[in-house]
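Beneath this line is the structure, given in structure tokens, with notes to follow.
The complex appears here without one of its protein chains, the remainder shown in place.
Per-chain residue numbering starts at 1, and chain names A and B are given in the order in which the chains are listed.
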Amino acid sequence: MTPEQLLYTKSHEWAYVQDDPSGAKIATVGLSAFALELLTDLVYVDLPEVGRRVSAGEPLGEIESVKAVSDLYSPVDGEVVEVNTALADNLAGLADDPYDAGWFVKIRIADESLLAGLLDYAAYQKQCAEEEH
Amino acid sequence: MRNTQATKLLFEQSKPGCRGVRLPECDVPERPIDELLPSGAIAEAPPPLPELSEPDVVRHFVNLSTLNMSVDTHFYPLGSCTMKYNPKRNERLSSLPGMVDLHPYQPQQTVQGTLELLWRSQEMLAEIAGLPAVSLQPAAGAHGEMTALLVAAAYFRDRGEKRSVVLIPDGAHGTNPASATMAGMKTVPVRSTNDGYVDLDDLAAKLNDRTAVLMITNPNTLGIFEEKIAEITQIVHAAGGLVYLDGANMNAIMGVTRPGDFGADLMHYNPHKTFGSPHGGGGPGAGPIAVAEHLAPFLPTPIVVKDGDCYRLDYDRPNSIGRVRSFFGTVGVLVRMYCYILTHGGDGLRHVSENAVLCANYLLARVRHFLPVPHGKRCMHEFVASAAKLKADKDISAMDIAKRLLDHGFHAPTVYFPLIVREALMIEPTETESKATLDAFAEALFRVTEESAELLHDAPHTTAVSRPEEVAAARNPILRWTP
Partner (left out) sequence: MSYIPNTSQDRQTMLEAIGVDSINDLFAMVPDALRLDRSLDLPAAMGEMELSAHMVGLAAQNTPAGRAACFLGGGSYDHFIPAVVDAVASRSEFYSSYTPYQAEAAQGNLQAMFEYQTLITQLTGMDVSNSSLYDGGSAAAEAVMMALGATRRSGRVVTAASVHPEYRQVLDTYLANLDTELVVVGTPDGAVSPEELEAALTDQTACVLIQHPNFFGCLEDVDAIAEITHRAGALMIVSVDPISLGLLKRPGDYGADVVVAEGQSLGTAMSFGGPYLGIMACREKFVRRMPGRLVGQTVDRRGRRCWVLTLQTREQHIRREKATSNICTNQGLIALRAAVYLALMGPEGMRKVAEPCLQKARYAAEQLTAAGSLCRAFNKPTFKEFVVRVEGDVDRLLQSALSEGIFAGVPLRQWYPELADCMLVAVTEKRTKAEIDRLVNVLK
């Protein structure tokens, strides 16, 4: 995956939307390289269990560095169908590979219309540039 | 002199068969243990503790003690913590057998001395606060905060009002919002102005008929007295809310102004800050609270009352929130507090605050020329400098400065708090430091800001250990020794 293919939230989560074999829309969700750099050395990630119902904009889990903790917000409404359990043991490498091995959860999207509320790559880049100032 | 042999972990020094104590033979007729207890309840072996001799244990812990900085050995300008001298007389007097060798359920006629001391402590804390009713029960400042919020909640419940929102300025101690959550309340932050005061417009906008309490720290965590405190308390009261004063900074205002006089309805004290009882490496402290008359019925139970010449514990308090800990409270800490207040008297406490403020302003005057202090050229008992410019110009952070100060023989200030100042260094000298010490500290701080970033990034260089790998510690927590 490349950053350009993804949709973003204002709170720095990314989502990659594709169809699963049954035709349902699945969003793979992670955290952007920009956010990971700000968070510095991550030490812990708390992800939801499979089956959990989540709503767009609501906390999905938490991510911790030594001295800070950030909520992870869901970009979409839906149900968690898969969790990246390997992530916990590879937090050191997350910043190097945020868009492939660094995914957090996969969510079966319940309401596709909400995707329109997400930012595309260009809009997200613009937001990041503004935050840096 | 370092003794690394003695500071190996206790468990690594353990030797089978070693004994640290010998107890007398049992002098009653003994019965086999398995006749006295069900066999399923008995452990097969005693707990696998280390085995050490008495001299081993003493040498171990005495050597460990030398690896600490402490108020008795170093200047300890830890902002918000009021690391003042801990009077030795208080240690001696609080250790009298007649003070410590007392069971909490002893008949009250056998603890009249302690009950008198506690009753007088309640009276004295009420006078210093300007608030008439006191509970000595909370075990620490944060515990006092929670207790006071539970008192406020009980008060509103009693009045049939559904108020459960606590307003908290963004510069507040983290304990404030955490205490509010513990008390089952919701928190709403209130912004600070650029000058570091509570933003009155933001406060007014957030006040409504759900507001229970405004928690305010005054002087605030920037070391600034809220000049509009009377107006603040007035508009909170007008909206039907109560005002809670976080008393962490009482060392600035004793005998100068009183929380009750500027409109606070509830407050806590930190005797381990304001009244010189030792911090103990993290405790024990105490967190007595003082409240206005209308909140008195809701205080925890028991409190000490005086009947004629007799003192007794009053448990008959039907509106009380109940208990927040077992037994009376951290009495040993309260005894030290009592000794401290008696040593000073009313004018003496005022002198303490005056000198604390003098020391802080003097240090501020020396420091602000080379390290920006964003919020004013005057302060109360502490001030917050910012290394933001140094960070931008030279890549020297507040943490680098803190670490390098250790090499210069000074404990670090509080860093990265309050959150509203970037690269914050919160400096509180206290009144028990001499001008010479303050001069030496200012000099050291200046030298540190002139040093190279490379040197500072790796500081401290002279301590027993260098910077610990905190990320590794948090990723793979090792929280106990294993063989």
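By definition in this document, a residue touches a chain if its C-beta (ideal position, glycine included) is under 8 Å from a C-beta of that chain, and two chains touch if they have at least 3 such contacts.
Please read these numbers as outputs of a predicted model, since none were measured by experiment.
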{"item": "For the chain not depicted, the shown chains it touches", "value": "A, B"}
{"item": "Hidden partner chain, touching residue among B:V198, B:I289, B:I303 or B:V324", "value": "B:V324"}
{"item": "Of B:D202, B:E354 or B:E451, the residue in touch with the unshown chain", "value": "B:E354"}
{"item": "Contact with the hidden chain (one of B:A205, B:A238 or B:V256)", "value": "B:V256"}
{"item": "Chain not shown, touching residues in chain A", "value": "43-44, 46, 64-69"}
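The working rule: only the chains that are shown with their structure count from here on.
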{"item": "Complex contacts: residues of chain B adjacent to chain A", "value": "416, 470-471, 474-475"}
{"item": "Complex contacts: residues of chain A adjacent to chain B", "value": "41, 43-44, 64, 66-67, 91-92"}
